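One structure is given here, and the rest of the page talks about it.
Every protein chain of the complex appears in place save one, which is left out.
The chains carry the letters A and B, assigned in the order they are written, with residues numbered from 1 in each.
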Amino acid sequence: MEHYTMNLTLKIWRQQNTQTPGRFETYPVKNISSEMSFLEMIDVLNEQLIKEGKDPVAFDHDCREGICGMCSMYINGRPHGPWQKNTTCQLHMRAYQDGDTITVEPWRANAFPVIKDLMVDRSAFDRIIQAGGYISVNTGSAVDANAIAVEKDHADAAFAAAACIGCGACVAACKNSSAMLFVSAKVSHLALLPQGSPERKTRSMNMVAQMDKEGFGACTNTGACEAVCPKGISIENIARLNREYMMTGLSDD
Amino acid sequence: MKWSEIFTSSVGKKWVMGLTGIFLVLFLIVHVGLNACIWAMDNGEMFNRAAHFMGSNAVPRILEVGLFAGFLLHMIQGWMLEWQNRSKRKQGYAVSMGNQGSKWYSRSMGILGTLLFLFLVMHINHFWVPSRITGLDAVTIDGKQYHDLYREMLTVFQNNPLVVGLYTLGCISLFWHLLHGFQSAFRTLGVTNPRYLAFIENTGLVFSLVVCTAFALMPISMYMGWVK
Partner (left out) sequence: MLDAKIPAGLLEQKWNYYKGHCKLVNPANKRKLEVIVVGTGLAGASAAASLGELGYKVKAFCFQDSPRRAHSIAAQGGINAAKNYQNDGDSVFRLFYDTIKGGDYRAREANVHRLAEVSVNIIDQCVAQGVPFARDYGGLLNNRSFGGTQVKRTFYAAGQTGQQLLIGAYQALERQVALGNVTMHSRHEMLEVVVIDGKARGIICRNLVTGELERHFGHAVLLCTGGYGNVFYLSTNAMGSNVTAAWKAHKKGAFFGNPCFTQIHPTCIPVSGDHQSKLTLMSESLRNDGRIWVPKQKGDKRKPNDIPEDERDYYLERRYPAFGNLVPRDVASRAAKERCDAGYGVGTTGQAVYLDFKYNLINKYGRAEANKLGIQNPDTDTLIRLGKEVVKEEYGNLFDMYEKITGENPYEVPMRIYPAVHYTMGGLWVDYELMTSVKGLYALGEANFSDHGANRLGASALMQGLADGYFVIPYTLGNYLADDIALKAIATDHPAFVEAEQSAADRIAKLMGIQGKQTVESFHKRLGKIIWDKCGMARSEKGLKEAIAEIQALKKEFWSDVRIPGIVNGMNPELDKAGRVADFIELGELMCLDALDRTESCGGHFREESQTDEGEALRNDEQFSYVAAWEHKAEHQWALHKEPLTFEVAKPSQRSYK
């Protein structure tokens, strides 16, 4: 792999806090190595800003290996940047060329208010899980792990849905700011397993109700969520949630 | 949870859209089938008989009420959804995602639907109003009087390039609307099997193409004088 360095222009959304309106600021960065990750490039910018006595750009990040779901940048019109099935922290600068201008925005949705700069509040996701994204089993009351066999196909499909990292890119990409991919991934994960079956009905009902309450939009099956999901969660899950929901709605007493 | 809430939740609203959508798709099949009678080359006889059946028999008349209700529900719910969904992101993006991951027509169902609504107003005004309210000329076939709806079509389309153009645009809008709506309705109703989904997508494409082309060809046929 050929390494190169580049000079870039960054247009970054700056916002002091939730209440104050934000604006774009333009920053040049120099000598960025193609081997850097995108966040390391932002680190370079921040070091530069601190030295100039300015406020560094606030952004969420933690594991920097694509699994914690904390990083959340909308880069040149796409959540997590140009690569497929990728998180911002795993995006590397060889995706860019010398002289490029990169626009970085926070996730935008009413349900994800900006806390500062590129950082948003995704606690709505936690509250959706609280509404039913679990199996009610107290510690100690489990049967032997092999007592219930799970069809391999179902186990694999449940795993594929459970791979969701809760980053919120689906919401950021959706024209309706819908959280259906996130909600459906959890509903699918648990509905596909026999352990999750007893609570199927209430789960889909309650999670959807919470999702609506949080101010996410409705799904119109455009598929943008699936296209940007770093873990490749399929929109088949959304159809499954639709089914679960209506089956419950129609059969409920 | 109240029964009614099921239909007012985000998922419930989609179900309403999906179910009414499929109902309207079924209507389209009937509509395009009947109208295709204009190509029977019998001076509109078969077409007028068919139209008469639809207008006089009790079953289609009752269904017609349902059809209007379906249209209304689909439109009102659609607009409300569009408006609500748009309001979920007060601060928009500076750089839009564009076609990365979704198709323009999937994102434009509201606009396409509104175009179809405008088309519908014109269309109802052209045919439904005269045939049901203001009255049409009569034609006698086998000694029986029929509304000459066929003649009305010829009047509307034969020398009127603007109307033909508008109808063609309407059909194009319908094509894109159906291309997304057909498969989306089935996803909304809960089809997850990839094999079935592929089948539904292909069917949707063929359906949209065939139905919209057929519809578009009707005014064009009359304008071009292929049917007289």
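Keep in mind that, in the parts below, contacts are C-beta pairs under 8 Å (C-beta built on N, C-alpha and C of every residue); 3 or more make two chains touch, one makes a residue touch a chain.
These figures come from a predicted structure and were not determined experimentally.
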Quick one: which shown chains sit in contact with the chain that's not drawn?
-> A
Listed residues A:I165, A:A179 or A:M211, member touching the removed chain | A:I165
Contacting the left-out chain in the complete assembly, out of A:L190, A:A209 or A:C225 | A:L190
In the full complex, chain A touches the hidden chain through residues 1, 17, 33, 35-37, 39-40, 43-44, 47, 49-51, 53-56, 58, 60-70, 83, 86, 90, 92, 94, 115-116, 119, 121-123, 125-126, 129-131, 133-146, 148-152, 155-156, 158-159, 162-163, 165-166, 189-190, 193, 195-196
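Convention: only the chains that are shown with their structure count from here on.
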Please report how many Å separate the Cα centroid of chain A from that of chain B, as a whole number.
-> 37
Contacts from chain B onto chain A in the complex sit at residues 1, 3, 5-6, 9-15, 81, 84-98, 100-103, 106-107, 109, 180, 183-184, 187-192, 194, 197
In the complex of these two chains, what residues of chain A are touching chain B?
-> 11, 13, 24, 74, 76-78, 103, 105, 108-111, 173, 175-178, 180, 205, 208-209, 211-212, 215-228, 235-247, 249-250, 252
